[in-house]
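Here the complex is missing a single protein chain, while all its other protein chains stay put.
By letter and in written order, the chains are A, B and C; residue numbering begins at 1 in each of them.
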Amino acid sequence: MMEQLPALQVVLPLFSALLCLLIRNKTASRLFSVAVSWGCLAIALILLRTVQETGIISYHFGGWFPPLGIEYRIDLLNAYVLIIVAMISAVVLPFGVGHWGLSIPEGREYLFFCAFLLCISGLLGITITGDAFNVFVFLEITSLSSYALIAMGRNRRALRAAFTYLVMGTVGGTFILIGIGMMYLETGTLNMVDIANRLPLAYGSRTVLVAFAFLTVGVGIKLAVFPLHHWLPNAYSYAPATVSAFLAATATKVSYYVLVRVIFTLFGAAYIFETLRFHVLLIPLSLLAMFIGSTVAIYQTNIKRLLAYSSISQIGYMTLGLSFASINGLTGGLVHLFNHALMKGGLFLVLASVMHSIASNEIDDMRGLGRKMPFTMAAFVLGGLSLIGVPGTVGFISKWYLVVAALEKGWYPIAVLILLSSFLAVIYIWRVVEIFFFREPAAEKSIKEAPLSMLIPTWILIGGTLFFGLQTEWTAGVAGSVANFLLGGLP
Amino acid sequence: MQWLGLWHYWAVIILMMIGLYIVIARDNLVKKVMGLSIFQVSVIMFYVSTGKVEGGTAPIIPEGGHDLVYSNPLPHVLMLTAIVVGISTTALALALIVRIQEAYGTVEDDELNAIDGAAL
Amino acid sequence: MDGWRSWFCGKLSSWGPPLTPDQLIALSILSPAVGALAIALIGRNNDAGYNPRDIVTVIATLITFGFVVKLAGPVVAGDRPELSLFEVLPGLAIAFKIEPLGMLFALVASGLWIPTSIYSFGYMRGHHERHQTRFFVCFAIAISAALGIAFARNLLTLFLFYELLTFSTYPLVTHAGSGKAVKAGRSYLGILIFTSVSFLLLAIVWTWQTTGTLEFRPGGIVSGHFESSRAILLLALFVFGTGKAALMPFHRWLPAAMVAPTPVSALLHAVAVVKAGVFTVLKIIVYVFGIEFLTDGNYALWLCYVAGFTLIAASLVALTKDNLKARLAYSTISQLSYIVLGAALATKTSIVGGGMHIVMHAAGKITLFFCAGAIMVASHKTEISDMKGIGRQMPFTMFAFFIASLSIIGLPPLGGAWSKWYLILGALDAQQFLMVGVLIVSSLLNIAYLLPIVVNAFFFPTTEVEIGGGIKEAPIACVASLLVTAFSCLILFLYPDFFLNLAQMIGEF
Partner (left out) sequence: MREKIILRVVSKAFIPFIFLFALYIQFHGDFGPGGGFQAGVVFAAGIILYGVIFGLDTMRLAVPERLMEYGIVLGLILYGGVGIVSLISGANFLDYDVLNAHDPTHGQHLGILLVELGVGITVTCAMTTIFYALAGRGEK
């Protein structure tokens, strides 16, 4: 069975999603999806170990050998991203087991879990596949299920948010499709390794250029790179709380993975950064994202929107790391992928607990909440510190690599800007921390600490931000060898 | 006149722009979805047209005929999936529009904005 | 090593349970943290009467101090115990190694924690403060962070605990929860984080990127990698990045932090936090730049002037302040610059002076703050002009205030005399006669802003109508602690050997 794991990684959640439709009972479908997500995590862990021990795994479907058939190709990079997706889903799905509350629409629980599992399988599929067209298919599976998930939010604005996301997402997805088509025209293959081998022959061609443009813009929309981020704040704010946590921690991460794949595997860093000088575009955009995202976050009154804008700025860090095209920079970007998943997942879970307790996301309603829900809010503070990049948290590690990368290139102003932008994070985090802890509660309502089934998943992620802030061998270590591998060095 | 030789690209691009324009410029959500569909169809046309080989036939091997030129079937197969994706997207979009209509009583974007307030 | 010293060192290290030095390092940093946890768990919402958390606090202070003292023995004897934890980044670990300067700072911070805790019980009760459990928890964490800074083996570890110290003291500054406190907390956190993230971290990464190491080493690590303007820039980033050293223009947080309850001002903003700042500056100058490197290139000359300016300017500002705590705050800023100046002069003697001043100023300033707090608890007075004649109602407090003032001014027979002595010697060594002048002028200014308070208190009749009315001495816990710290100023003059030894060993890693 071991050699079938790559297929199972995707097939397991995919078919479990269908089974959820058959089960229909809300508790049963919930427990079932939790079990499935844990199974996915186990598979992902085994795959990472296998890749580390034996190198690249190649799996082909239906007896068609690559490059003709569809190939699942797992190297360090996707194994690493698989872990992120599987881990977050394994933590988010059990969140609040035993409580039905507000985050899951009543009467449609099984549909919720079905969409959730579909989304997981889509994300895992994008990550694992070695076939360019397959990326598109899984991308659409992810997108469709996430539109549905977002639309399940309680506020009617969730519907509009989902619709906007749908329009933007479809345009993005279609752009990716065009890009893939162009590459197919130029190389006659859809297998990524094959494309990568053949593209250098066509570097002069305009088709390749256009293909790259379409792919980047398409992925950029999905990734919410500044100025293509329009859909993200509303989608995250109005989605059901656990969905925000899951999407914030995984969806953009997987899009980032696709971008890295496109740039470093398909087109090759030398072509993108030396011939096209892509960083000339990407670095200013990343910096703008960092500053504008954070600045807008400062003025939000809805805490989920605040975190959503913070996500936009954090995505700026990731793309910045990528655009250095150096080992340290890419390590920084990739490690931030993991780190940001941990902290944003944790923070959104905190908000889900808060939502459960006070049924509001407005910062004003959370006055003095630190005293009523000390453990939950302490988790928020720690997650916030991590966003700021305080040493001892994961945020520091990412920032460290980015600054080192900037200095290494001699781009001192960028190093300074990276640090300054973390100061903006201090402002938007501390503004709400003050309100949580140093304001008197509005009215004496009986607000209780969140139940254990919510606290444990939250603290797993938040604890992770602390643990991996000190023990970086599994995050920065792996990210470092991925960066080495992508930039052509030895893994 | 080389640029005219690739006339199917022109068709694709014009369709695509029409679609995008509708998505951007129309306020009615249903029309937006229509634009989106046109946009997607343009890409499907693009793929299908690239699979065409001069004088090629459907890639089904008749008995005895080995020297025939076939069109490239792969883009067609891919588009099968893309069509399904398109249908799903449209269906989902329409479902959302129905629910927006129920929740807001309108499907015009500017009216929706007015209802939700400028704070969006 | 003479006889009594080896006997003393032996005594220091042999008492108590047998533990290896690396265990001791871990224990001394952990015990305040564990104490914090225990306080959090045991603490009740009873802020007025008996509360078991008080006992836990005292036990934690004693145990921590015990561990630090037990470590002092081997350090004085020449050992440099170390402990390495995780490797955070390749070649960069969270690691501790104790050298004399760190030992000095650790002894001061953990030692003064004991009287401060006892003082706090009296003060917090007397002042009817709320959320006392949170107060003691954060206090203990702050001490843990201070010890981490003291023992850090590399810049990364130091930075980690530096930031931990900032964040753990924030709730203490905003303790009152009033609008004013929250606003002060903002500028406190804002300035400290801004400087540390924008400058200090940048300097650290730059150093790492250029030299490939962040370890503290005798003789420094940057020589050979940085020169001329780049060295000056790096030094500026480091020194201004250490916002806790309150060098102008990044000093505003310190007066702002005075909204905190007085024990916080006393221990943290006269001892642990600010001393962590100047300690960091000293440590960076001695172990990252290296004294020779700085004097050879004359890179630190500008810092002398900045420190000298801060020294005089802050004293002048202090003269204008009528609020006692504000005056003490500016006095602290000025006194911190003595230490920075000692570092910037970069001679062996001036470094000794700087190190000694960490101890001497701590003992003096904590007493002054204790007195200010005691006056506040007993009479609810905060303005100096209202304190006329208060010496008659609170003789012990004001006597202690007098002793401590003399120590800050630097008059024998009090501890402050030693550090000033060495600082002036250091300035002479460096042939910075202007700085000698600055030091002398500032001593005069010290007299001008401290002694009038005492004179007011003892020799002027009170202006209040109800003479001898409500005002009595502060609670016994307060008075006892402030007398102990005042007495320690005297002791430090008579027996400075131990700290002097440590200070003279600075640079021997």
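Details
The rule we apply is simple: a residue touches a chain if its C-beta (ideal position, glycine included) is under 8 Å from a C-beta of that chain, and two chains touch if they have at least 3 such contacts.
Nothing here was measured: the structure is a model prediction, and the numbers come from that model.
Taking the full assembly into account, the omitted chain touches A, B. Here the missing chain is touched by one residue of A:His60, A:His229 or A:His356, and it is A:His60. Note that of B:Leu6, B:Ala25, B:Val53 or B:Leu94, the residue touching the chain absent from this view is B:Leu94. For the chain missing from the display, the contacting residue among B:Ile13, B:Val53, B:Val69 or B:Val84 is B:Val84, taking the whole complex into account.
Contacts to the hidden chain, counted on chain A, fall at residues 4, 7, 11, 14-15, 18-19, 21-22, 59-63.
Across the interface with the omitted chain, chain B contributes residues 58, 60, 80, 83-84, 91, 94-95, 98, 102.
Here is the rule we use: only the chains that are shown with their structure count from here on.
Counting hops only between chains that touch, chain B reaches chain C in a minimum of 2.
Of all chains shown, the one whose average CA position lies nearest the global CA mean is A.
A centroid comparison over C-alpha atoms places C as the chain most distant from chain B.
One finds 69 Å separating the Cα centroids of chain B and chain C.
Centre-to-centre spacing of chain A and chain C amounts to 44 Å, using the average Cα coordinate of each chain.
Annotation: 28 Å between the Cα-based centres of chain A and chain B.
Residue ranges of chain A in contact with chain B, taken from their complex: 133, 136-137, 140, 144, 147-148, 151, 156-157, 159-160, 162-163, 166-167, 170-171, 173-174, 177-178, 181, 184-185, 190, 234. In the complex of the two chains, the chain B residues touching chain A come out as 20, 23, 29, 32, 36, 39-40, 43, 46-47, 50, 74-75, 78, 81-82, 85, 88-89, 92-93, 96-97, 99-100, 103-104, 112, 116, 120. For chain A in complex with chain C, the residues that touch the partner chain are 385, 388-392, 397, 399-400, 403-404, 407-408, 415-416, 419-420, 422-423, 426-427, 430, 434, 437-440, 469-473, 476-477, 480.
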